[in-house]
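A protein chain is absent from this complex, but the other protein chains hold their places.
Here is subunit A:
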Amino acid sequence: MKILVCIKQVPDMESRFRPDASGVWYSEIDMAFRVNEYDEYAIEEAVRLKEKLGGEPELTVLSLGPDRVVEGIKKALAMGCDRGIHVQDSASQLKDPWQIASAIAASARGENYDLIFTGLQSQDRGSAQVGTMVAELLEYSCATTVIGFEYAEGSVTVKRELEGGLRAVVRLKTPALVTCQLGLNQPRYPTLPNIMKAKKKEILTVPVSELLHEEPRTVMAGFYAPAKKGTGVVLEGDVADQVDKLIGILKDKTGLLR
């Protein structure tokens, strides 16, 4: 059995985002990057499945992006993936979901993965398209927003989360792709021995030009902070002072405090 996990690196969402020189995406200066949260659930679920099946499946992790994404691949290897593929692309931020999906599908085609795990969406772009498009391009069955996953004999049963906490239970035949939603599991922290072991694992580097032959379907045209409504009061400075001011406001405005 062969499993692929697709991951992306994203900045810490608490960062201050500023436009870059192109004006259509953020500047990476002073940004700390980490594995996209949704993708950590994808890695964890794949590793759990491998463990459950007695370590038999071969688990490949793929990330497309500039050289920094190798850090994310190393984390996935330390969490339990067997080998990595770095699809090298120093301009990945300008690619649209269709192009990213096409490149991933090109890498996966012919590899006969039984299962592919991706995150539901990335925290920075938030398009929620890449996983599903990869499945379409490879003609895999696909379920999105997965918060429960079971595998047995070539068949996958998942819970998809719908609005209001309602779930839909669906069954997929492999080959299948699932996009993982928050709360699917509790991603593990890599242990030191596993970080050491991961250093010996292979990471294959493939230039994106070998995989991607599609033109973009969308053009990025701007990046900016949303217009502030600016109605609220902002309290900054000394904590004791903030406490007093807030209590004053609550007394004034809510009638809850006397």
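Going forward, a contact is a pair of C-beta atoms (placed from the backbone, for glycine too) under 8 Å apart; a residue touches a chain by one contact, two chains touch by 3 or more; residues count from 1.
Quick note on the criterion: contacts and distances are computed from a predicted model.
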Just to verify: the chain that's not displayed, which of "NADH-quinone oxidoreductase subunit NuoE", "Electron transfer flavoprotein, alpha subunit", "Cellobiose transport system substrate-binding protein" or "Recombination-associated protein RdgC" does UniProt list as its protein name? "Electron transfer flavoprotein, alpha subunit"
Using the definition of touch stated at the top, determine which of A:V47, A:V87, A:I116 or A:A143 touches the missing chain. A:A143
Please give every residue of subunit A in contact with the chain that is not shown. 11, 13-14, 16-17, 24-26, 96-98, 101, 121, 123-129, 132-133, 136-137, 140-145, 157, 159-173, 182-183, 186, 215-226, 228-229, 231-236, 239-240, 242-244, 246-247, 249-250, 253-257
